[in-house]
Structure formats: structure tokens, C-alpha cells
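For chain A:
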Amino acid sequence: MAPVKLLGTQGLTRQYGGLIAVNDVDFNLYEDRIHAIIGPNGAGKTTLVSMICGRTPSSSGRINFKGKDITRLSSAKRVQAGIVYTFQVTSIFGNLSCFENVALSAQRTLREQPEGRASLEKWGMVSEIEIEKAVSKYLLKVGLEGIESQIASTLPYGHQKLLEVAMGLAAGPELLILDEPTQGLAESEIDNLIQLIRDISKSVNVLLIEHNMEVVFNLAEHVTVMDNGSILAEGTPSEIENNPAVQDSYLGN
Partner candidate 1 sequence: MLKINNLSSRYAQVKVLNKVTLKVKEGEILGLLGRNGAGKSTLLKSIMGLVEVVSGSISLDENILSEQQAHNIPKYGIGYVPQGRRLFPELMVEENLKMGLLVRDSSTDVLDWVLSLFPLLKSRMKQKSGTLSGGEQQMVATARALCLQPKYLLMDEPSEGLMPSMTETILETVEKLKTENVGILLVEQKIEGTLRVSDRIVFMENGSISEESDPQKLAENPESLMKYVGVKARY
Partner candidate 2 sequence: MDHEEEKNASDVTRRSLLGTSAVLAGAGIVGSQLVDPVAKTAFAAGSDEPIRIGFQAHRTGIGTVYGKWYERTTNAAAKYINSIGGIAGRPVEIITEDDGTDPKRGADVVEKLATQHKVDFVYGTLFSHVVMGSAPRAGELKIPYFVVSEGYHVASGKLNRYVFQPCITDVRSQITAVSSWIFGNLGKNVTIIYPDYAFGYDHRDYASAAAAKSGGKIVAKIPIPMTEKSFTRYFIKIPQNTDVIYHVMVGPGVLTFVREMGEHFGSSHPKLFGFIDSLEGVNITSPGLGFLDGSYFWEAMPRYADGYDTIGSRFYRNAVGVNDSGASKSDPKDVSTYSHMFGCWETLFAIKEAVEQSGYKSKKDYGTLIETIEGFSFFNEGIAHPQGSKFFRGETHQGYGQQFVSQVKNGKLNVIHRTSISDGMYEPETDYRKQSL
């Protein structure tokens, strides 16, 4: 069966003053495989996915998701459509408890799913009990059970990243974009995260932006390499590993 295209961009460009961060990029992503974007710092990876999830407006070009043009949709609408982004540097609500962080994300999904409505259905509201259940579920999934009442900013860095992933999952994604999830994690934490991502990818499409080659080659089924705002190469991990152009860009010539 031919892979189903989930997301595509045509001629996507972003310019800041004299800088062209992303230059005329055609990027395609297919369902049911972990896709990774790699490239050196400043290659335009984050700018590209920022445009995909609507954080950054594009200077020109178009974006399609599930066959619909989403170029003009607000970032909120894109999240509702299923594109969920987790941040490179943690962007949790630091002053709120972990419960609140995940609940914020979960309650919207529950509202849209009939089983979450329970008793308060006629108010279009979600019962707090349903939210609590969902929060526990997602925290358990990322291995952070029992930290509900802790203030998020007081968590260790690695746990903040996991909390961010939990928030992403709770938002009910069809496409989960993980921007450098392993950044700043210790070796042992990275191993757990790889397991987690693999687990997530069973039910959700994952787009991974990563520096750590080990992680990428370990997880990704398809890799896109970016450099200088453009796509340098695409292919399976082994194709990429043996591509001399990639080697050049990544290691200097």
C-alpha cells in the first residue's frame, strides 16, 4: 500500500530582514512512520516547523494538512486540526502545577470528544473528574506519575521535557512535532525517551527534529536533512548516513 501523505509544503519561505531562514522548501510527510529533520544549528529546522504549526507566519508558500490548505489558519486552529508542537526549550507554564499544565491541554480534547462530557454535557463543559483521569493517564504514559501538585518550574530539566511531551499527547495530536526532545538530557534519560517516542509513534505520527544522530538513526524511518534554509537530502537513515553531501554539511568539509 502506498504511504498516505499527511502533510506537505510548497515553496515555503521565511525571511527576517536580510536573512532567509527558510528558502523555498517543499517538504512532505507521510503517515505511519517516524520522520526526522536533521541539520546543523541555524539550518532553518525550527523555523520550518514553526511555520507548519503556525507559530511563525510564512513569507510565502503554502501548507497542506490532510489534503486541506492550512496556510491561513491560526495556530489554534491547526492544533485543533491535530498538529501539535512541543518546544525545543521547555515552554511549560512554570508557575502552575504539573496537573494544571497537562489539564490545560487535556480539557480541550475532552470537550471535543463525547465520552469526556459525562454529567456536565449540556453546559458544554468537561467534568473535573474526567480531566483528572486524563491527566493521570498522560503523566503515567511519560513516566511522571505522582507529581501532579508540584510546581512545574521546580522539576528537573529532563522531567520538564517529559511534561512537555505529556502536554503534547494530551492535546490529542495526529501529528506530534518534537523539537529536540533530547536536548539537555542525560544519557540514561535519552534511552527512556527513545522508548517513549517509539511507543507514542504506534498511535500518533511523529515528526522529530533532532541533533543527536544516535537518536535519529535509532528512531527515524525517514530523514530530511536541512542546511542553509533548504533541504539538502532526503531518504532512509542508511541512505543519509552514506550521503557525502550530508557528511560535508554536518562535519564541515
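We adopt the following convention: contacts are C-beta pairs under 8 Å (C-beta built on N, C-alpha and C of every residue); 3 or more make two chains touch, one makes a residue touch a chain; residues count from 1.
Selection criteria: all candidates are chains of the complex that A comes from, given by their letters.
Just so it is clear, the structure is predicted and the values come from calculations on it, not from any experiment.
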Looking at 1 or 2, the one that touches chain A within this complex is 1
Sites on chain A touched by candidate 1 in the complex:
17-21, 40-44, 157, 180, 183-186, 211-215, 228, 247-253
